[in-house]
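A short worksheet on the structure shown next.
Missing here is one protein chain; the remaining ones are kept as they sit in the complex.
So, chain A:
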Amino acid sequence: MDALKLDLSHYRELLKQYINTQDESALYEAEQISKRSIQHNISLEEIINTHINALEDIYPELPENIQHSMSFLLEVMISYGLALQEFQDLRETQLEIKSEISVAARMQNTLLSTVKPDVEGFDIGVVSVPANQMNGDYHHFIHHEDGTVGITVADVIGKGIPAALCMSMIKYAMESFPSEHKNPSEILESLNRVVERNVDPSMFITMFYALFNPAASTISYSSAGHEPGFYYHAADDTFEEIRAKGVVLGVTDMAQYRQYEREIHAGDMIILLTDGVTECRQGDRFIESEEVLEVIKSFSHLSAQELVENVYKHFEKLQDFHLRDDFTLIIIKKDV
């Protein structure tokens, strides 16, 4: 049961030294023994037993009542020793689970990988960081042959593994849609049926789907209850919320989605995000979406990629480097 025995003679000498001198160096050595014992899984009761034996060696005439008291202490410590062992076993189990999750997270990264489009006249930046190992946010770019780009931003209510599993399903559902199927409203309607049929009713998915046409400089979009994005008007240096009405995916099989369209002007920006961005917290306080926009504005002279990364770093720091929710931010800037 015990991986290693405590060295009785060493313990005895140390104890003797301490009893005679009350020397701090003996106590320092005792600390080392304690750490080594933990490392080598030496049980608590074994240490007490070593102590009793050492004491009896040093004082052969140890009074019987002291001896009994030591046996009593040993008995009291048995359950503590057990609890410690259980703790160590649970810690091992936890490490195993962690490493399994990190494998799953790597798989997820491969499964959900997407290529940021390189579009003439536009500059696109993307950042998506999970709060834990697995990401419950999802973003994807679909490159159509006619030069248009489908852009998806989605968020599963909840995070972690269940959310991540759900996202993999969404991705494959979308890939199964025929390629001529690119209208945002149609895509959300098809996807809504998939989610309604296949996903646990306690899970909700919000999604913003946009069809970006760089040649015409337009973007058409629909939203399934997703956190609204923002449009930056360079002309008067103002932000406007991109409002789009639509029910969360999976609530009803008959959901219909309205489709909107807008033109993108030179210097303007489209900002798409998940609630991990707008619901950042500083202590107990939720930040206001104006603050997000202020921060975006302060970095807007940078390239789109540097811009989103700097915004992320700002909020990561604000939250003491501990994200509470998955964070996804996409910015599309039209060149001036």
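In this text, a contact is a pair of C-beta atoms (placed from the backbone, for glycine too) under 8 Å apart; a residue touches a chain by one contact, two chains touch by 3 or more; residues count from 1.
Note that in this section contacts and distances are computed from a predicted model.
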The complex's invisible chain, by UniProt name, from "Monovalent cation/H(+) antiporter subunit G", "Molybdopterin synthase catalytic subunit", "Anti-sigma regulatory factor" or "1,2-phenylacetyl-CoA epoxidase subunit A": "Anti-sigma regulatory factor"
Which of A:Asp23, A:Glu75 or A:Glu241 contacts the chain that the document leaves out: A:Glu75
Contact residue for the chain not shown (choose from A:Leu90, A:Met107 or A:Ala215): A:Leu90
Footprint left on chain A by the chain that the document does not show: 1, 45-46, 49, 52, 71, 74-75, 78-79, 82-83, 85-86, 89-90, 93
